[in-house]
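Shown here: the complex without one of its protein chains, the others still in place.
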Amino acid sequence: MSNKANAPKLIINGKRIDGRDFNQLRPIKITAGILKNADGSALLKWGNNIVLAAVFGPQKAISKHFADPTKAIIKCRYSMAPFSSKGEHSRSGPNRRAIEISKVTKEVFENIIFVNDFPGSEINIFIEILQSDGGTRAAGITAAAVALANAGIHMKDIVYAVSVGKVGDELLLDLNMIEDNYSDCDMPMAISPRNGELLLLQMDGDIKQDEIKRAISMAQEAGKTISKIQQDSLLEIYKNVDKQIGVNGV
Amino acid sequence: MRNIILPGMLAPNEIEKTENVYIENNKIYSKVVGLYDDEKKTIIQLEGNWIPKIDESVVGIITSSKGNVYEVELFFFGRGLLISNKYDNIRFNVGDVISASVKDVEDYKTVILWNPKALRGGTIIQVKATKVPRIVGRSNTMVEQIAQLTACNIVVGTNGIIWLRGDAISVATEAIRKIENEAHTTGLTERIKVMLEEEMLKLNSIKQ
Partner (left out) sequence: MVFKMGVFEDVKGNYVKELLAKGVRENNRGMFDFRKIYITKDFIPQAEGSSIVNIGDTKVLVGVKMQIGEPMADNPTDGNLIVSAELLPLAHAEFESGPPSPESIELARVVDRGIRAANSIDLSKLFIESNKVWEIYCDIYVLNYDGNLFDAGTLAVMTALKNTKMPKYEDGKAIYEERNIPLPINSTVVSTTFGKIKDKIIIDPNIHEETALDARLTIANDGKIIRAMQKGLSGSISSKELDDMANISINKYAELNNAINNAVKEE
């Protein structure tokens, strides 16, 4: 929520600055299984966001001290590339924001992974934001869920995430960077598609209780589209047997 | 009919309740990316690391030895232990590649091995453990075909480590990678045969 005085007009003639409707997602494309060494991986392009997620595990716990003999421990690193944003170069390495996002993301996956199936092990989730344009934590969770499925980790569900924000009296789905900077509220959510329950919920700004309900419904509705894209990316691997992984693009 | 099933997808009610499914509110869901086999009523996991089971045969590397107790790297999240007895009549060194059978599994993660055999020379490759059944083939047909056409010795561990020795390891490896990528398809044995014959011709023409 920066400097409202300089705020550009975010809604013009019932459309958003990038021409989207209020409840319209940006285009999303996911390619699963693109890294050789990782046990599972996914490259996600979501609007201008580019996210690479990879999973190693279940593997031997690196530190015996932190290992739990009854279940797998989950580690998560969300990190932003120094060339990821428009404008200036940023410092590399996780800052306080990245460490917080890593923590809440880890908690999402602790809910849906059957940790007791892999006692004494650890599962590492790496999320690299290669290009950012708002909504990177949602994009990161959505990509990581595909990477986990691709790694064969036992899971209840393929979780998806998306944010809903508010500009004036309107709720907007999937804020981009400019909308996020000048909106009245931003509420990222991660949701289990099989029961619609919230696994990640953050909010800052200004929102009424009935708007929260509507925002969740908007996210759940968008989730049908996101889930379909996640599923298709996993099915794609088994479709074209002659396709050489890694030749196109990445 | 064989369909691909994904984590969180509803599975048919009559499905066999293996470790690949879970039950919530009387409904059965898949935990994994798998192949749903309509006839066998089961989900075959397509991705994932090895989970040990008794009687499986594995390939591993000796990482330490103390008297007759060896620790064996089996490339999964737990550890392998081999306690050799007088019948084994063999000593191993750290770094040796061996094949062995799983005698017991303690707490999912400590694998007790027996019937060790040394695998000398050659090399090892790693494949996804879930693809091993296709690489071996029905009653060993696939792996025997590769071994025969490439004149390689091949030992496939269910833990995803494969030992190979011979002059055409590169061709055998290429065939194994192809099976790994196409494990979910049909007609694979024939395609692999054609590929192996072509590649062996190429290899032999280089040598001459």
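Each chain carries a letter (A and B) given by its place in the written order, and its residues are counted from 1.
Basically, a residue touches a chain if its C-beta (ideal position, glycine included) is under 8 Å from a C-beta of that chain, and two chains touch if they have at least 3 such contacts.
Given the structure is predicted, the values throughout are model-derived calculations rather than measurements.
Student: Touching the absent chain in the whole complex: find that residue among A:I28, A:L52 or A:I226.
Tutor: A:L52
Student: Would you mind spotting which of A:S41, A:N150 or A:S183 touches the chain that isn't drawn?
Tutor: A:S41
Student: List every residue of subunit A that touches the chain not included in the displayed model.
Tutor: Interface residues of subunit A facing the absent chain: 35-38, 41, 48, 50, 52, 54, 56, 59, 62, 77, 79, 81-89, 92-94, 124, 126, 128, 130-133, 246-247, 249-250.
Student: At which residues does subunit B meet the chain that is not included here?
Tutor: Within subunit B, the residues touching the omitted chain are 61, 63, 73, 75, 95, 97, 121-124, 126, 170, 203, 206.
Definition applied: only the chains that are shown with their structure count from here on.
Student: Express in whole angstrom the distance between the two chain centres, defined as the mean CA positions of subunit A and subunit B.
Tutor: About 33 Å separates the centre of subunit A from that of subunit B.
Student: Note which residues of subunit B are touching subunit A in the complex, please.
Tutor: Interface residues on the subunit B side: 4, 6-8, 19-20, 22, 24, 29, 31-33, 45-49, 51, 76-79, 107-109, 128, 130, 181-182, 184-185.
Student: Spell out the residues on subunit A that touch subunit B in their complex, using ranges where they run on.
Tutor: Residues of subunit A touching subunit B: 39-40, 57-61, 69, 72, 114, 117-122, 149-158, 192-194, 231, 234-235, 238, 241.
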